[in-house]
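Apart from one protein chain that is not included, each protein chain of the complex appears where it belongs.
Presenting subunit A:
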């Protein structure tokens, strides 16, 4: 805004007009174009191609059987029991991952927003899991859950949670908790970082005023902290939900979708369909379906956010 005024008041109308043109139509794109070109070529174009695949038969195992098939992939999807099972698993995977990550992350952010001895070191250490490569955390947690050599089944048995130290990852009813635990461990720091940033932007005098008025810690939290955090919470929860629903690495390494598809989520199902069965057409149809579901979710949450923030 300031720059516009500065340029308009420059002497010489012609030069000013030319530099306005330069500034509004050309110069921003000088800085933006590498980013735009890369995103367009590597993400948007493949996205369009991917959507078009979902209306085709592209099966590398049957290369002569390709061509447009209309909605065939989608009707097949509708009656695919594995897909619906994967969708249900996606729901539980996402729900528990995000819930646990959020509450632990919020707790950590509140803790880091106070003063204590050794805070800098503490912050660096508790944020570390986020820097651990996913496949490595998957392997480590698979080891921790291993009934022969891992401690977790033994501890759970000692606590009476399990009747004996058996293989949780091999039990269709419990297997999903393995990747969920690993995901929570890995994802808490990210929530903590974003929420901490939001906490630190709350003006301090709000708290001083509340203290003078004799507000309890709980009142301060619900009346000041939470309302201030609400917009940040809405946006991070939305982005993270979508991200987690799409996130198959942990499951891929820890259980491979097994036992008996009990940990297969939609995105790992896409991967299996594309790269084990080499059926790209069908995989794309599943992906489009997932995209549709996530878009609906995002829109719902944005509407909800608008209502919440207005109040």
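Everything below uses one rule, namely that contacts are C-beta pairs under 8 Å (C-beta built on N, C-alpha and C of every residue); 3 or more make two chains touch, one makes a residue touch a chain; residues count from 1.
Heads up, the rule we're going with is that contacts and distances are computed from a predicted model.
Novice: Looking at UniProt, which of "Membrane protein", "Carbohydrate ABC transporter permease", "NADH-quinone oxidoreductase subunit J" or "Na+/H+ antiporter subunit C" names the chain we cannot see?
Specialist: "Carbohydrate ABC transporter permease"
Novice: Considering the complete complex, identify which of A:74, A:95, A:130 or A:177 is in touch with the unshown chain.
Specialist: From the options A:74, A:95, A:130 or A:177, the contact with the absent chain belongs to A:130.
Novice: In the complete complex, the non-displayed chain touches which residues of subunit A?
Specialist: The list for subunit A reads 1-4, 6, 23-25, 27-32, 34-36, 38-39, 41-47, 49-51, 53, 58, 104, 107-108, 110-111, 113-116, 120, 122-137, 139-141, 143-144, 148-151, 154, 185, 188-189, 193-194, 196-202, 204, 207-208, 211, 216-217, 220, 231-232, 234-236, 239, 242-243, 246, 248-249, 252-253, 267, 270-271, 274-275, 280, 283-284, 287-288, 290-291, 294-295, 298.
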